[in-house]
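Below is one structure; the comments refer to it alone.
A single protein chain has been omitted; all remaining protein chains appear in their positions.
== subunit A ==
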Amino acid sequence: MFITSEFTTARNLFPYNDIHKWLSYGHDGKHPGCDEYYFGRREFSFTLENDVYLRYKSFKSASALEHAIKSCFPYKIDIGAVYSVDPDKRHAYSQTGTNVFTPVERELVFDIDITDYDDVRYCCSGADVCSKCWPLMTVAIKVIHTSLKEDFGFKHILWVFSGRRGVHCWVCDPKARRMTNEQRSAVAEYFRVYKGNENNARKVALMGYSLHPFLARSYVDFLKGFFEGELQANQSIFSTKDKYDKILEMISYEDIQSELREKWEKSANRSSLSEEAISLVRWEQLKNTLQSKKHKAPTLRMCVEEIVFTFTYPRIDLEVSKQMNHLLKAPFCVHPKTGRVCVPIDPNNCDEFDPLAVPTLSQLIEEINSGGSKMGVDDDDDDTDSSLLGKSIKFFRSSFLGPLLKSCKEEIENSYKTKIGKSKDSFSW
């Protein structure tokens, strides 16, 4: 799918210095409190041609990283955890005692893939994505981002397009990086609502007499509006029998199912309305019926919400988030199958993000050839604005990297001051 020569361009355009700055978290050696070996303890992994996979690669500097990538020719670069010792040198340490090779820091990460929504999107399936189903990702970003900020208090969150059909999230606060597997698991479970497999028709079961405040806020601020607006317009989830049968099965009360089924079968051919309009009418009918009958069984209490959640609520890949040693693709890689660059997404403007408008490798090469931008990306170049990739780099630096590094430097300074203060107070002859 990809041409080797084109990929050389990808490796030339990769922002080594920015990535290095990010993953150093302020440990650039300029302050006495810095840990100059910090970056060198981070694991990278390379995927080469023919799917050869190289793990536990580590580098002392940005240039070492650049050099390795330009000589190994990986098609994909993954970022792993920061370990207790240099991953490259891990075999020198035994697995017992104090010098154990173990992860000590890692961003809290999330991976949302649209193929996990195949049972609720009718326009595409599998690896495809289009403007009709991408909004599912948009709403997922909004829900998760809001919760990470408001509920968990995280501040340094990076959202990245995965290059084809999903999004990744990197939470980079110091607190997040130090979370244990158990804590990561807890956050992932907090976000989990959909529990589906082929054995159950009702994959979202909302118990109790009200929604948890997090779910309630998500529903009111994002999910309800999305379901009744954009989703219906794009997917018309009630317009055909196949489609609406699936929804009717989520209602755990046979009588209601039959009642609605009958009504809709009768009206099937008579209407001259558009698919979307039919769908909306039926949704209203369903809501009304459930409203009047919900006292009949506890499982009907929040059936309307359950349906909305089934179709719209984020479905994260739990395994990715739970373990510190899980590897995740680096931002600004080029996706080998689509040629698109894994650019950051602005969570505050994610409605405007169009996965089909993301620069591809071919476009970047053309831009270079026509003299529109230089090879490589300079650190302090104000002209980067105008080039295809430049906008993304600028956004990465100003919205994410800048504030992150500022806060990291403060932290390093403070903990250094504390350490000095402590050693001043205690002295021994």
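The definition used in the following text is that a residue touches a chain if its C-beta (ideal position, glycine included) is under 8 Å from a C-beta of that chain, and two chains touch if they have at least 3 such contacts; residues count from 1.
The rule we apply is simple: contacts and distances are computed from a predicted model.
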Q | Listed names "Ribosome biogenesis protein BOP1", "Sodium/potassium-transporting ATPase subunit alpha", "DNA primase large subunit" or "Integrator complex subunit 11", matching UniProt entry of the absent chain | A | "DNA primase large subunit"
**Q.** Option touching the unshown chain, where A:56, A:93, A:122 or A:152 are the choices
**A.** A:152
Q: Would you indicate which residue among A:60, A:195 or A:212 is in contact with the undisplayed chain?
A: A:212
Q | Identified contact with the non-displayed chain, of A:179, A:260, A:303 or A:401 | A | A:179
Q) So which bits of subunit A touch the chain we can't see? A) 150-154, 175, 179-180, 182-183, 185-187, 189-190, 207-216
